[in-house]
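Mind looking over this structure? Questions follow.
Of the protein chains in this complex, one is absent; all others appear in place.
Every chain is named by a letter (A, B and C) in the order it is written, and numbering of its residues begins at 1.
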Amino acid sequence: MHKNRLEAFSDGVMAILITIMILEIKVPEGHELADLKPLTAPLLAYLMSFIFLGIYWHNHHHLMQAVKRVNGKILWANSHLLFWLSLVPVGTLWMGESHFATTPTAIYGVMLCGAGFAYFLLTRSLVAHHGDDSHLAKALGSDIKGKASLLIYLAAIGLAFVHPYIAVALYLAVEVMWLVPDARIEKILLSGSE
Amino acid sequence: MHKNRLEAFSDGVMAILITIMILEIKVPEGHELADLKPLTAPLLAYLMSFIFLGIYWHNHHHLMQAVKRVNGKILWANSHLLFWLSLVPVGTLWMGESHFATTPTAIYGVMLCGAGFAYFLLTRSLVAHHGDDSHLAKALGSDIKGKASLLIYLAAIGLAFVHPYIAVALYLAVEVMWLVPDARIEKILLSGSE
Amino acid sequence: MHKNRLEAFSDGVMAILITIMILEIKVPEGHELADLKPLTAPLLAYLMSFIFLGIYWHNHHHLMQAVKRVNGKILWANSHLLFWLSLVPVGTLWMGESHFATTPTAIYGVMLCGAGFAYFLLTRSLVAHHGDDSHLAKALGSDIKGKASLLIYLAAIGLAFVHPYIAVALYLAVEVMWLVPDARIEKILLSGSE
Partner (left out) sequence: MHKNRLEAFSDGVMAILITIMILEIKVPEGHELADLKPLTAPLLAYLMSFIFLGIYWHNHHHLMQAVKRVNGKILWANSHLLFWLSLVPVGTLWMGESHFATTPTAIYGVMLCGAGFAYFLLTRSLVAHHGDDSHLAKALGSDIKGKASLLIYLAAIGLAFVHPYIAVALYLAVEVMWLVPDARIEKILLSGSE
């Protein structure tokens, strides 16, 4: 079974998700600069989700480059990930419209946890199919970043009930952690494709 | 005629359908956990349709791997399938918002019947084009699962008028039937691509 | 310049257009079969537009198979076609919600005219780039069907003011004309790819 259509389908779903979120933002009724003010929270939430989906697309891209073949279980592990990601637009809208109220901000973390855990399961099913000695398994390594993200999301869900801004800060911290270039991973991947 | 663009177009349509369904879910107006409660039925309906569309994508993926060439009739048989699938988001929303009321739940079954029958017609037009001795015809076999699904949908439509939950249970049963890995089919397909 | 991305982009846009039309259909508020009745006209309009977009995708697919190379002018001729096609969802909704009232039905014909003429311009720019002796020019021939469609659309726009159902009948006639398999064209295309 080839990985091409899996990649194409995932790219399609992620491209649509990242794009339709903007449809949820209500255009202001007035035509003055002040009318944009209520959009601040929705736009910040949109930007945060845009980056999260971008990170997932980016990581998925990396991951699939090391993949040689897929099976039915992997296709479903991938669909499971896409399911969690598909909830992001609704969760983003709820959090944004509530101006980062406690419950929506905590629920947003639950969604991120779901997506992060689904991604972890996807990597497990890929390693199971390729073997522990595979290039893929080595490139993934112990996946510290992935596990740390899950722990931070869990902490953020709890701390949202102290103050939702703590949760938001933790979500942003995860984004920064992934955006900082990780030269080591690219090197391993490159050495493998040689 | 090449099958690549048929695959790409079908992937595109299915990726969009699976994704836009979430747009139909209304964000709750309040910001408490209790405000999520009315979303339970729509989210369950969404999850069910997400899995149905995933199964169609998965089966379409499998089917197309055994396809060597397509003609005009096959393109239209494929469009016919996509038409029925395109009704899924509206049917899902109606069933979800009605909290699985009788008529919407039965109509959902009519949609599934339409899609299942269109898939059957697509496989027939593919076999007609490839020949009864083709690898494709062998891989499809007697298509017990496909025919069983259609019968279960028909039963579900009738039984929805006894109690809609019976229909929902039958829809879920069909999903489980398809999700259980069918190692035999993968083996035949693999042996063919060798 | 390669035609692949042009195909991919056009497929993407057409897949999205064919899919988002369904988003415009309002889910009925009640949960009885009778509540589906106001959907009849919108669903019929949707089905008609689904087939029109399917025909465009189908013809575009055929056309691009005979194309060897593209230039900037062709890219813009293609975008021009996509622009007219992008109006189809709104025109369909207006016609459907009006239950095929005179003006919306006539305007629908104007949109079809625009798309048909844009398609004609696209074929002209392709022939100009490939030469009058090219396989492409031969495959297109005198394009009787395309020209006949434009004339029928023009007639339909006028006759919509006699009774809109005449226009609808003419739109359907054009669809039937394109759906009837045209073995001759496939033969020429096949002979060319040999």
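The rule we apply is simple: a residue touches a chain if its C-beta (ideal position, glycine included) is under 8 Å from a C-beta of that chain, and two chains touch if they have at least 3 such contacts.
A quick note: this is a predicted structure, and the numbers were derived from the prediction, not measured.
The chain that is not displayed touches the following shown chains in the complete assembly: A, C.
Listed residues A:A8, A:A101, A:A128 or A:M177: the one in touch with the omitted chain is A:A8.
Residues of chain A that touch the chain left out of the display are 7-8, 11-12, 14-16, 18-20, 22-23, 25, 27-28, 31-33, 35-36, 47, 50, 54, 57-58, 61, 65, 179, 181, 186, 189.
Across the interface with the omitted chain, chain C contributes residues 1-2, 5, 8-9, 12-13, 16-17, 20, 23-24, 71-73, 75-76, 79, 82-83, 86-87, 89-90, 93-94, 97-98, 101-104, 107.
What we mean here is this: only the chains that are shown with their structure count from here on.
If you sketch which chains touch which, the chains link end to end in a single open path, with no loop closing it. The chain with its C-alpha centre at the largest distance from the centre of chain C is A. Of all chains present, the one whose mean CA position sits nearest the global mean of protein CA atoms is B.
The distance from the centre of chain A to the centre of chain C, each centre being the mean of the chain's C-alpha atoms, comes to 37 Å.
Note on chain placement: the centre of chain A and the centre of chain B lie 26 Å apart, centres being C-alpha means. Of all residues in chain A, none touches two or more other chains.
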